[in-house]
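All protein chains but one are shown at their positions in the complex.
By written order: A and B. Residues from 1 in each chain.
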Amino acid sequence: MNSFKKNLLKKRYNAERRFQWYGKIAIGLALTFLAVFMFQIFSKGYSAFQKTWIVTEVHYDKELLLIDAESPSKDDLENADYYDVAYKAMTSLDPGLPEEEDRQLIQMVSYKYETEVKDLLLKNPDFLGKIVPIKLTASDDVDQVHKGNYPRDIPEKNRRVNDYQLQIYDMLNERGDILSEFNISFFTSPDSREAELAGIASSFMGTVFSILVCLAFSFPIAVLAAIYLEEFAPKNKFTDFIEVNINNLAAVPSIVFGLLGLGVLLAVFNLPRSTPLVGGITLSLMTLPTIIIAARASLKAVPPSIREAALAMGASNMQTTMHHTVPLSMPGTLSGTIIGLAQALGETAPLILIGMVAFVNTIPGTPVDPAASLPVQIYIWSESAERGFVEKVSACIMVLLAFLILMNLAAQIVRHKFEKKWS
Amino acid sequence: MSKIKAENVNVYYGSKQALFDVSIDIAEKEVTALIGPSGCGKSTFLRCLNRMNDVIEICRVEGSIKMDNLELNSRKLDVVRLRENVGMVFQKPNPFPKTIYENVAYGPTIHGIAQSKEEMDQIVETSLKKAALWNEVKDRLDEIGTGLSGGQQQRLCIARAISVSPEVILMDEPCSALDPIATAQIEELIDDLKKEVTIVIVTHSMSQAARVSQKTGFFHLGKLIEFGPTDKIFKNPDNQQTQDYITGRFG
Partner (left out) sequence: MNLILVTFIILLAFTSYYFGRKKALVIQSSQRLTALPKFYGYYLAAWCAAPALIIFALWSVFEPSIVKTFILQDYTDQSLTKNELQLIYTKVKALAAGTYTGNITNFLDESANKYIQLKGIANSAKVAIILAILILSLSFAYRSVQKNDRMREPVEIFLKWVLFVASLGAVLVTIGIVFSLLFEAIRFFQAVKIFDFIFGTHWYPAKTFVRDGQPDPELMKDAFGAVPLFAGTFFIAFIAMCVAIPIGLLSGIYLSEYAGRGVRKYAKPIIEILAGIPTVVYGFFAALTVGPFVKEIGNAMGLEVSAESALAAGAVMGVMIIPFISSLSDDVITAVPQNLRDGSYAMGATKSETVKKVIFPAALPGIVGSILLAVSRAVGETMIVVMASGLAANLTMNPLESTSTITAQIVVILIGDQQFGDPKTQSAFALGISLFIVTLFLNVIALSVVKKYREKYE
């Protein structure tokens, strides 16, 4: 073998190795992106599941509460004035502080601290007149300091927590009066302008309602359409047109569906704005082609011998379809539906257009109450400047991803457990 | 003179054994035909000779196959160089979806055989002439190879195989997808080629084996039942099974 060929062969093998490495690097890059991404979200988000409390003592002084009655009724407690009691509970942390500076202490707890003082007494009426320890929700800034998300070494004027507040925080922390507990209110509270109080309950319910509405609209129509196209439709120009239509609709950008929702559902049909009803219908239009395509594929997978057997028994076309083909195709259809719904679950842009981006601080009880949805909540919070919202966004993303993983698992299970294998 | 010498070759697909202790001597510049009923392992054996079984993940080859004293069934063997010397023509014509010219030039290009455009033109022309296709395609070398007829496609594949001047060409039922006229053309071609190269052909047609080959091996159920000069195998085989197959009693 001459040296030219030897060299060439060497070059060819080097090219081969290089090419393999390109492939490995490409896959490695894709996996790295995913890993970095997940790490970012989890490392930022896990702390949102912890809530920081400041423990102090409150004196339910009847005089300050302006309660006159000897044995006050529930109404008396309800209507009492808690301002001074709550105020004293906070300022007692540093009695030496001049009065004009006391806002610094008050700012260390959430602005709802008065309500928290009130709720404790309403729950335990016998605390009246006593001095009891109380847990108050720490403000967003203190919360972030406690979680170590807030750099302490930057100049004071650039910090939202000043030196005095840090000093109080350190004192309380040393005393063990800063508590960190599982953040239940993140799941039970609606949205709030204050990061420490904001929760995902309203957007969660909004998502649930939207998905239910979406399912209710898209599933029946899609399944019926798939049955028609696969089992009954004559092969002609018109059904070809429907088919092309469905395929193209599946690739239309989601925001166009938002414009459709805005221009037709809101402007023409006057459905209520910002509600899961409209959101769900808009999403269902988007999901429709996905489910039709999945349902058709699984109808196609039912072997013709089943149909022939039923027809040979004298069943009508409709009976054959409804009794045999459709039930056999259901697992595939269902898993396609779940995947379609999972896609709809993550959609944001169309919901923003139909107004589900409004600030909603109540938990919606029906699909016609204004609501946000989880992805929109992520958008709203991420537009917010406050530091505390960063971890909230990440936590919200974790909840959303968990939701998506569950749905995809469900789709897998439905497919593998119930699908018949034709051989 | 012996070109390829196989000894005790065993082939497994996963846990299933496909070849049992096959030993055979393939002579240089002769046509050796491998016959037998379908699934008997003749194609499997053929694919051992240029290591095409490597492509099949679950396939495992044991035993020794030597070509000019070079061990083929060795991990260290460079399959790229082996295949440059051992070409193959497949059952179904498989020209690349490229022009006729590019199809033939593919091998010389990757192996760096031609140094210039003129040389390449020369190789393409010679190969197509040897494959008896030149006159039919010389005016349309830049048409797509898949547009030819089945017989032409197969001759194009043969031209492609001989373009790198291999020492051995393996043919895996090269005529099974062709009509009788195209088959006759290919058989004629094989007869011409054997002056320069060693040919091993797998065929299910006994008459074809009788027409083109000098030696014939009969495979059955993964075993080489009988191997010898074609005349002897067809007129006076030693083995009863061979006799039955030749006379059409089974297969």
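Here, contacts are C-beta pairs under 8 Å (C-beta built on N, C-alpha and C of every residue); 3 or more make two chains touch, one makes a residue touch a chain.
Small disclaimer: the values here were computed from a predicted structure and weren't measured.
Enquirer: Among A:K6, A:K24 or A:K130, which residue is in touch with the absent chain?
Expert: A:K24
Enquirer: Taking the entire complex into account, which one of A:A233, A:L271, A:I306 or A:A410 touches the absent chain?
Expert: A:A233
Enquirer: Using the touch rule from the top, list residues of chain A that touch the missing partner.
Expert: Against the left-out chain, chain A lists 12-13, 15-16, 18-20, 22-27, 29-31, 33-34, 37, 40-41, 220-222, 224-225, 227-229, 232-233, 241-242, 244-249, 251-260, 262-264, 267-268, 270, 285, 288-289, 292, 316-318, 342, 345-349, 352-353, 355, 357, 375-376, 378-379, 382-383, 390, 393, 397, 400-401, 404, 408.
Enquirer: For chain B, which residues reach the chain that was dropped from this view?
Expert: Interface residues of chain B facing the absent chain: 50, 52, 55, 57, 79-84, 87-88, 90, 92, 94-98, 106-107, 110-111, 157, 160-161, 164, 170.
Definition applied: only the chains that are shown with their structure count from here on.
Enquirer: Applying the document's contact rule, which stretches of chain B touch chain A when the two form their complex?
Expert: Contacts found on chain B: 78, 80-81, 110-112.
Enquirer: Report the residues of chain A in contact with chain B in the complex, numbered from low to high.
Expert: Going by the criterion above, the answer is residues 4-5, 8-9, 12-13.
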